[in-house]
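Note sheet for the following structure.
With one protein chain withheld, the remaining protein chains of the complex are depicted in position.
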Amino acid sequence: MLPVGHYLFLSLALFIIGVIGVVTRRNVIVVLMSIELILNAVNINLVAFSRLYGDVAGQVFALFIIADAAAEAAVGLGIIIAFFRNRETVLADEMDLLKW
Amino acid sequence: MMQALFQATIEFLKAFWAPLLCGVAIVAILPLIVGYIVLVERKLMADMQARLGPMRVGPHGLLQPIADAVKLLIKEDIIPDDADKLVFWLAPVLSVSAALLALAGLAIGPAFQIAQDINIGILFVVGVSALGIFGIVLGGWASNSHYSLMGALRSSAQLVSYETAAGMALVSALLFTGTLNIKAIVEAQSKEGIWFVLLAPVAFFCYLVASIAETNRAPFDLPEAESELVAGYMTEFSGFRWSLYFLAEYANMIVVASVATTLFLGGWLRPFAHVSWLNVLDFVPTLLMVIVAAYCLQRTPKQPTRVQQMFMLAVAGLCFVLGIVLLAPVVVPIAKPFYAGIHGGFWFIFKVSLYIYFFMWLRFTIPRYRFDQLMRLGWHFLIPLSIINVLLVGVALIAGAYFNLKGWGLLLVTTPAAVIALVVALLILAAEKSRGARPDQTAASDFYAG
Amino acid sequence: MLDRVLFYFFAGIAVASAVLMVTRRNVVHSAIFLITALLATAGIFLQLRAEFLFIVQIILYVGGIMVLFVFVIMLVNLDVALQQIQFARQKWVALLVTLALAGQVGLLFWSSGKMPGQGLPVLTATAAERLPLNSETVAHSLFESYLLPFEIASVLLLVAMIGAVVMAKKRT
Partner (left out) sequence: MLGADELVINMGPQHPSTHGVLRVKLKLDGERVIGSECIIGYLHRGVEKIAENRTYQQFAPYVDRMDYVAAVSSGLGYCEAIEKLLIVEAPPRARVIRTILTELQRIASHLLWLGTHALDIGALTPLFYCFREREEILKIFEKYCGARLTTHAFRIGGLQYEAHDTFEKDVERFCKDFESRIVEYETLLTQNRIWIGRTKGVGILTAADAIAFGVTGPVLRASGVKWDIRKAMPYAAYDQYKFEIPVGTTGDTYDRYLVRMEEMRQSRLICLQAIENIPTGPIMAKVGKVLKPPPGEVYHAIEAPKGEIGYYVVSDGTVMPYRVHIRPPSFINLQAFDRMVRGHLVADVVAIIGTIDIVLGEVDR
């Protein structure tokens, strides 16, 4: 295994790219995908430390994060579909009404 | 830096030369195998439909696959004007590479496995082959055509739905082994002396149906239903790209058949591998080959041209040599060590062929499901049944451990479980029938959302 | 050495495709690059000898979640959207956030380099070569130590499933 710093840097890079995506993109689907990328970056950290300490708990937590990501994606995409049905848009800054 | 890279390459090659070689061989040979599977399919179809099938190229059309391949390769490569070029290029490649990668995890006999003894074995095969769906979906989208897109959407909905059922069916079989390693699974069947198809027949049935649906074969071939969607996601593809999709479809068939063979049909084991008085069965492979060779010899004089006669003779000779190779480990003491490898390979390929034959048989016999019927079958019948079956098999296993049952004795507890599962299946079907009476008015897009 | 090459190979693919994912105009291209990034991450997991997580990442993330994404992208027909501006005018916010994050982490790295015993001492630590972790140990950990979280996660998934169905259902 490489020094754990390598993995941390990779994770950091992916995390920051994800954050940039969340902040700059207008398309909600891409925003959701960026969030997936962020979760993924966290997983790398968890697995790297799990390997470092020889404790499998990190991998178990990564599993939980994947489950969480699945739940988030399902609900998020459900909302997008519902929204698109009503407004015909998926752009975040056009979602400016609380009720329609 | 270059030095280090070079060294890493050498290190890599040293460690992994054998699997690399096998990989290259598979990529090189698989198209040929697929071509001949297609030929067999066409011949079978012709036989069932009272006609001859391909007869022109080579004796009995034996060279037809090569002619087809050449034709496909030299066809014009058409990319629709409004297509997304990058994705259009990527999609067939994705599809075929997923299917080929999955082949790496399979064990064709105890001696042949490319990715040796990976811990996640069967999961690797299933998971990687599932990636092929992206090839289909993206290909359908990139063609920029309504038919393609609908084919792609149908296909992805279908794959996602049936993967659940297939996964549950696999779990039922895995409960008996407690491992995901492919070799260990087959060895478990060897140790128990009974194939899991007998212990978990309902799971096998579920996997059978789900695997047909996953490979988009009739009666579940809706994504490429030629009478409705022209050719589904493949509508806009031609020539080589199209043949890549084709290759992927048949490679996937081989993969699902191999998974079923490994998990349920005893992998490379001979039927009744541990019953010594049935060792006569060891001569069956040789016998089979000799029969094929004899048939070819008999047909040789009837071929119209000299080239075709030579070809027929060559085929006969090949079969004869194969027969001798298969016979050697049984009778010649020196060749004994190769017994497991050679005969294991034979039985594995034999079982896979039977499984694929069943696919073809179904295709020629029955009509196609409609999309809502397909979805209903998946969600209302197959998935509940497979989940219930997992529970029942688990209970049966606990009971088996309690009574300390082994091997054929396990049938005492698994058979009642299978019977209960069957009753449940019939109940579900009856409930479906009574409900099917009222017209189903849900919007079509809703079963995509499912 | 092989380890190192593999790591840089996968890390390079992951970062490059992550960048492309964020910058592509076309959402389908973004999705493809995210898939690539996720697959590369799976490769990193494999390089870390987390085989089970590797295949879970492929089956669940790539084969499940991303299919859902691609599916929704295709349902939500985006021919019109391609013409629109895809980037919100929040470049400065993005830059700020990036700088803040980079600053924090840089501080950590700097402090762990300068002040022994503080910050991140493990930065250069490597694990001893030991038996690879495999699916059995993950299973034991999951179903023994973390059984309750596992059950809670399953309830979460159920809730999410119901929520998604309710959301996506057509109101008639």
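Lettered A, B and C in written order, each chain numbered from 1.
Criterion: a contact is a pair of C-beta atoms (placed from the backbone, for glycine too) under 8 Å apart; a residue touches a chain by one contact, two chains touch by 3 or more.
As the structure is a computational prediction, the values presented were derived from the model and not from experiment.
Enquirer: Kindly state which of the options B:Thr164, B:Thr300, B:Ser353 or B:Gln373 is in contact with the chain not pictured.
Expert: Candidates B:Thr164, B:Thr300, B:Ser353 or B:Gln373; residue touching the omitted chain: B:Gln373.
Enquirer: Just one of B:Leu153, B:Ile212 or B:Cys319 touches the chain that is missing; which is it?
Expert: Result: among the candidates, B:Leu153 touches the missing chain.
Enquirer: If the hidden chain were put back, which of B:Asp68, B:Asp84, B:Asp221 or B:Glu236 would touch it?
Expert: Checking each option in B:Asp68, B:Asp84, B:Asp221 or B:Glu236, the one touching the absent chain turns out to be B:Asp221.
Enquirer: Kindly note down the residues of subunit B that lie in touch with the hidden chain.
Expert: Touching the missing chain: residues 45, 48-51, 146-147, 149-150, 153, 218-219, 221-222, 225-230, 363-373, 439, 443-446, 448.
Heads up, the rule we're going with is that only the chains that are shown with their structure count from here on.
Enquirer: Would you pick out the residues of subunit C that each touch at least 2 other chains?
Expert: Expected reply: 4, 52, 64, 75, 165, 168, 170.
Enquirer: Quick check: what residues of subunit B touch more than one other chain, meaning two or more?
Expert: 449
Enquirer: Please name which positions on subunit A make contact with subunit C in the complex.
Expert: 1-8, 10, 12-21, 23-27, 29-30, 32-34, 36-37, 40, 43-44, 47-54, 56-57, 59-60, 62-64, 66-75, 77-82, 84-85, 89-93
Enquirer: Show which residues of subunit C lie in contact with subunit A when the two form their complex.
Expert: On the subunit C side, the touching residues are 3-4, 7, 11, 14-15, 18-19, 21-22, 27, 30-31, 34, 37-38, 41, 44-45, 48-50, 52-53, 56-57, 60-61, 64-65, 68-69, 72-73, 75-76, 78, 81, 84-88, 90-91, 93-94, 97-98, 101-102, 105, 109, 120, 122-128, 130, 133, 137-138, 140-142, 145-146, 149-150, 153-154, 156-157, 159-161, 163-168, 170.
Enquirer: Of all residues in subunit C, which touch subunit B in the complex?
Expert: It is residues 1-2, 4-5, 26, 28-29, 32, 35, 51-52, 54-55, 58-59, 62-64, 66-67, 70-71, 74-75, 132, 134-135, 165, 168-170, 172 of subunit C that touch subunit B.
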